[in-house]
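The following block contains the structure, expressed as structure tokens.
As you look at this complex, bear in mind that one protein chain is not there, while each of the others sits in place.
Labels run A and B following the written order; every chain starts at residue 1.
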Amino acid sequence: MKKKLKVATTSLAGCFGCHMSFLDIDERLFTLLEHIEFDRSPLTDIKHCSPDCDIGIVEGGLCNAENVHVLREFRQNCKVLIAIGACAINGGLPAQRNHLPLTTILEEVYHTSPGLKNGMIPNDPELPLPLDQVHPIHEVVKVDYFIPGCPPSGDAIWKVLTDLLAGKEPELGHGLMHYD
Amino acid sequence: MSLTFTLDGKSIPFAEGQTIIQAAQAAGVFIPHLCYHPEFKPHGSCKLCTVKVNGRHTASCTMRAAAGMVVESETEEINAERRALTQMLFVEGNHFCPSCEQSGNCQLQATAYHLGMMSPHYDHFFPNRAVDASHPDFLLDFNRCILCSLCVRASRDVDGKNVFALSGRGIKTHLIVNARSGQLGDTDFTPADKAAQVCPVGVILRKRRGFAVPIGERQYDKAPISETANDNC
Partner (left out) sequence: MALDAMHAEAVAGVVDRVVARYRRDPANMVQILREIQEDCDWIPPEAIDRLQATLGVPRTKIEGVAGFYAFFYTQPRGKYRVLFSDNITDRMLGNKAMMDRLCNNLWVERGKVSEDGLVSVAQTACTGLCDQGPALLVNNLAIGGLTAERIDYIAELIRGKVPLADWPAEFFQVADNIRRADILLTADFEPGAALLAARARAPDQGLLASNMRSWREGLPSGIGGPAATLDEIKRANLRGRGGAGFTTGLKWEACRNAPLKAGQQRIVVCNADEGEPGTFKDRVLLSTFPDLVFEGMTVAAYAVGATRGFVYLRGEYRYLLDGLNAVLARRRREKLLGHDILDIPGADFDIEIHVGAGAYVCGEESALIESLEGKRGTPRNRPPFPVTNGYLDQPTIVNNVETFAAAALIALNGGEWYAGIGTRQSAGTKILSVSGDCEWPGLYEYPFGVSVRQVLADCGAVDTQAVQVSGPSGICVAADEFDRIIGFEDIPTAGAFTVFNQTRDMFQVARNYVHFFQHESCGFCTPCRVGTSLLKNLMDKLHRGAGSPYDFAEIEKLNQLLQSMSHCGLGHTACNPVLDTIAKFRPYYDKRMMQKDFTPAFDLDRALGAARQMTGRDDPHAHLATEHGGQA
């Protein structure tokens, strides 16, 4: 039997909606699992990628330093990297803060918004610092494939993965291709 | 004697004075476009409708058809170029489809689908553009403007109002409205204006109408733009 492909997944600045949609593959997951096994993923709770992952699937954009570290880990350990969903592809909803200076945002959230008293901006070294703008992942690492959608449907995800497994350039036709 | 040219090997009849895209549409052949609209003077700025005429790139919305022309449109090369232009438009503005009222009815989005655009590819500009909610019935979200100037032409040529115009230059080109305040609410813009109907993206939006049609039933959910463009344009 052919060796199973190792697949790792993660959600950066995303909402896990793409992961939920992944589960919408439903019973086809069983078929899929004949070809793949999950490595690092919220589905397995494995904390780090094995060095020999075949496919990395990244949901969400980059809003802070930790997102960048995770993304780099994926890029370094996965032969093929796939951006899944609007946020990974163009920053999505989180990127709609990009027209505001980060200083204004932090001020607003921790100092001036109603109900706050003596608020302070968290500065614990354990916390990742936010980037001044949210970026899609292809602006930081090389991304091989993209599955657009917010979220992409289970069918769209299925189509891209099976195309890839079949060694074809993934293609989404009418109905599967959408950005919302 | 009827005049014809060939488009991707197919013979297309045309009348004297017709542009390539007009003749193609009349013959039921789709050529992607954004700034072209059959009711208005061609603008030739988006360049999505570029074809090759006798081997040379040219915008099909401004080029008049001529007998014997050999026109290529649906080739891998040209569609790759059109896709790149679409990607440029996506990174130039702020196009967040999931939160856009026009999603599903947007020509930019539908054209990107048609061209198989899986990602915007380029690095995003994330420009800082304002939203104008000053008008009682309309909202202007400049984040999505692709500078096609259809509203400019509609307001000027049909409504006789000049509510809209382009100002600035280069990458700073932007849409302005006809009021000292710069606010749509201070213009004579009305829902009956032709300019209120022509925005191919989600800039000029009727208030209180957002997301009225459920996903699955919107214009381009039902059929791709290549099959619907000739009906509505």
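Here, a contact is a pair of C-beta atoms (placed from the backbone, for glycine too) under 8 Å apart; a residue touches a chain by one contact, two chains touch by 3 or more.
Keep in mind it's a predicted model, so treat the numbers as computed, not measured.
Q: Of the listed residues A:I55, A:V68 or A:I89, which contacts the missing chain in the full complex?
A: Of all options in A:I55, A:V68 or A:I89, contact with the hidden chain holds for A:V68.
Q: Given the contact definition stated above, which residue among B:D8, B:E81, B:D137 or B:D157 touches the chain not shown here?
A: Candidates B:D8, B:E81, B:D137 or B:D157; residue touching the omitted chain: B:E81.
Q: Touch as defined at the start, partner being the missing chain; which of B:S45, B:S73, B:S119 or B:N143 qualifies?
A: That would be B:S45, which touches the missing chain.
Q: Could you please point out the chain B residues that touch the chain left off the display?
A: 42, 44-48, 50, 57, 59, 62, 64, 81, 84-85, 88-89, 91-92, 122-123, 125, 146-147, 161-173, 176-180
Q: Which chain A residues touch the hidden chain?
A: 51, 65, 68, 71-72, 75-79, 101-103, 106, 121-123, 125-126, 128-133, 135, 139-142
We adopt the following convention: only the chains that are shown with their structure count from here on.
Q: Distance between chain A and chain B based on Cα centroids, please, to the nearest Å.
A: Computed from C-alpha means, the inter-chain centre distance equals 31 Å.
Q: Using the touch definition up top, name the residues of chain B that touch chain A in the complex.
A: 90, 94-100, 103-104, 109, 112-113, 116, 118-121, 123-124, 126-129, 215, 221, 223-224
Q: Okay, in this complex, where on chain A does chain B touch?
A: So the residues of chain A touching chain B come out as 83, 86, 89-93, 95-96, 98-99, 133, 135-136, 138-139, 143, 145-148, 150, 170-172, 174-175, 177-180.
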